[in-house]
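A single protein chain has been omitted; all remaining protein chains appear in their positions.
Moving on to chain A:
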Amino acid sequence: MRGNDREAAVRRLMEQTPRPVPPEIHTEAVRRGGRMLRRRALTRRVLWLLAFAAVVAFTVWALTVHPWVEPPSDTTPPLTGW
């Protein structure tokens, strides 16, 4: 087929003898990848810490303020002397 011939010709153009890969690519990739991993771990730890602090703060606030108790009314005067 004509199309296959053309594709094979282009493949032959692109195929070349492989060159040796410089070793610093591996070391540099490991260094950068390791840094990415450490950063991710650090971010995760900080976010967990923040979430924990938020839960603690909310609990303390709720226990001190008691937001579920109806506040005493201060607009209506007390009904006395009927």
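Here, a residue touches a chain if its C-beta (ideal position, glycine included) is under 8 Å from a C-beta of that chain, and two chains touch if they have at least 3 such contacts; residues count from 1.
To be clear about the criterion, contacts and distances are computed from a predicted model.
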{"item": "Chain not displayed: protein name in its UniProt record (\"Iron ABC transporter permease\", \"Isoquinoline 1-oxidoreductase beta subunit\", \"ECF subfamily RNA polymerase sigma factor\" or \"Chemotaxis protein CheA\")", "value": "\"ECF subfamily RNA polymerase sigma factor\""}
{"item": "Residues belonging to chain A that touch the chain removed from view", "value": "6-7, 9-11, 13-16, 18-22, 25-26, 28-34, 36-37, 40"}
